[in-house]
Structure formats: structure tokens, C-alpha cells
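One protein chain is absent from this view; the other protein chains keep their places.
What follows is chain A.
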Amino acid sequence: MADTPLLSIRNLSVSFATSRGPFRAVDGVDLDVSSGELVAIVGESGSGKSVAMLAVMGLLPWTATVTADRLAFDGHDMLALSPRERRRIIGRDLAMIFQEPMSSLNPCFTVGFQIGEALKTHLGLDRAERRVRSIELLREVGIPEPERRLKAFPHQLSGGMSQRVMIAMALACRPKLIIADEPTTALDVTIQAQILDLLVRLQRDNGVGLVLITHDMGVVAETAQRVCVHYAGQQVEMQETAGLFRDPHHPYTAALLAALPERASGRILPSIPGVVPGLADRPKGCLFSPRCRFATERCRTVPPPRSGPELGLALCHTPLVGGVPQRRTQAA
């Protein structure tokens, strides 16, 4: 990561205006992604992982207020761009794959038309060139008989096929960065394996940067190089994948890993009590403190500082080392 990263986010916050006052869905998130890198963002529902990436894409509704110290993609300041300039980048250099392939495709148009749209808008290809490129794309994502599939409507495709079409659309203009939001959650495991294989191959062979949003720790372990853990809108930890699974520094990460049935030893899983705090019951100090088994009085009253990189940038008063909370000695 010597050169400047492709995507660089500093202190990104998103709040939504609700009838009960502003709700902070994303709170001070930092992220750097370089070309050819696969970064995973993990978190439970409500952790703000999707909203943070939608903010990068500029796809949030008008009720959202996005602020950031820096939100740069490939040298562009995404916050300062006009909508017209933004549209020129999105879909070409920066593409997104959504969670529900069935509902993300337009049911009224054929697959060929929907892939061709981006090719026409961004690259100005004519009809014949679009057809050739669409067939090439469908073949690349592993769809059999691509010539015939161009005329298919989304309802004629299975979930796995629809997701491949979504990926083909994302790849259409050879993007530099792809954001995949739970790309395999709606799919069966054998199909999930095919799609993950495809994404990892694209990232490795074509040098595409990939941000993978997921809640599945198994998917993270098998694909990502680096992992960000989100909780209630905050980024609580960021580490290399191997380190995160070996020695998680934030108590939430540790508890999340311990709660996986495949990592448990006994009949009773070490579960995390309670639920993610909502708008009304946000605690004063550390947001995880009501559910944390290491929480002290200070955690409940004082917001935690960010640790240094040697402690996974953990947002915690007493980050864990080898499962044992450490007294903080110096500020990082």
C-alpha cells in the first residue's frame, strides 16, 4: 500500500433525519482500499455497513446527511462532485453488486438490454459492439449459452444466474473498484461457492479492488485480505484476516467469533446477551458496553478511544490481547 489507495475514506458519518431526531447510522468510519485488494466489512444488521458504502456511491436518499473529512475515489473528491460528474464515474470506474439479484434487475427488460445500458452510456458502443461485449461478459461470469441468454428476462433466470448477470453488469466497463453488498446471501451454498470463486478470480487476475460487505464470518475467512468489523455504525476493529481470527482485539469481534457454532466446543454456545442498540437506547459511553462482558464503569460513561494498529485499531478502553483485556498505557 505504498501508492495512494484507490478508495480513501476518513471519518465518514451518515445520519438520517427521523421523526424522533437525527439517527447516526454510520459514525466516523475510515477505510482505504487499493487496487487488487479484497477488504471485507463485517457486521450484523443495523451496523451501518451497507449505508457507508451507499454513501460512497452517492445512492442515499435525501433524508441522509453525509459528512466526511475525506471521501476520495481514484483522485476524485466524491463529496464535491456534481451529480453529473458523479454519474460519469459510477457504473464505469466504481460499480456495485447488490444483495437481492431478483429484485435488483428490472423485470421489464431483457438481460442483454440491461447490460448494454452501461456500455452505451459510459463507453458509447453501438448496437453490434454492445452485443459482442455483452456476450463476452456473460461468458466471463460463467453463464452457459450467452447468445441465447441475452434475450432472457430476469424471471427466466435462477437466483445464481441473476447474480451472475448483476456481476456482468458491474464488470461491463472494467471498473477499478467493485463494492459487493452481501452478494451471496440469497444463494445456496454450492452457488455461493461459484460466485465467490468468480469474484476472487476477478480481483486477483484483473487487479480490481473489491469491498465485500457480509455478515458471514466463513466467507470473510476464505476470501478477504483485510477485515473491518462494524458495530452500531462504528468501526470497532480493523485487521489482516489471519490476525483477526487468531487474536481479535475488540471484545465484540471476539464474542462474534465465539458465537459461531463451528468454533464452539460445548453444547451451549457463548452467546452475546441483548441486541444491537437502536435509536432510543443508545448508551452514553462505548456502544457495545451493555453487552460486553469486560465492561467497566468507564466503558459505560466515557466513549472509548481508538487503539493503535498493533491492536487492530480497536475502539475500546481495554482492548484484548489473547482474550485478556489490556490496561491502556499510552494513547495511540
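FYI, a residue touches a chain if its C-beta (ideal position, glycine included) is under 8 Å from a C-beta of that chain, and two chains touch if they have at least 3 such contacts; residues count from 1.
Just so we're on the same page, contacts and distances are computed from a predicted model.
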From the list "Response regulator receiver domain-containing protein", "ATP synthase subunit c", "Alkane 1-monooxygenase" or "Dipeptide ABC transporter ATP-binding protein", give the UniProt name belonging to the chain omitted from this structure. "Dipeptide ABC transporter ATP-binding protein"
Which candidate, A:V200, A:V302 or A:V321, sits in contact with the chain we can't see? A:V200
Looking at A:V220, A:M238, A:L287 or A:C316, which makes contact with the chain not pictured? A:V220
Please identify which residue in A:L59, A:A80, A:V132 or A:L269 touches the non-displayed chain. A:L269
Hidden partner sits against chain A at residues 44-45, 144, 158-161, 188-194, 196-197, 200, 215-223, 241-242, 245-246, 255-257, 259-264, 267-273, 275-276, 291
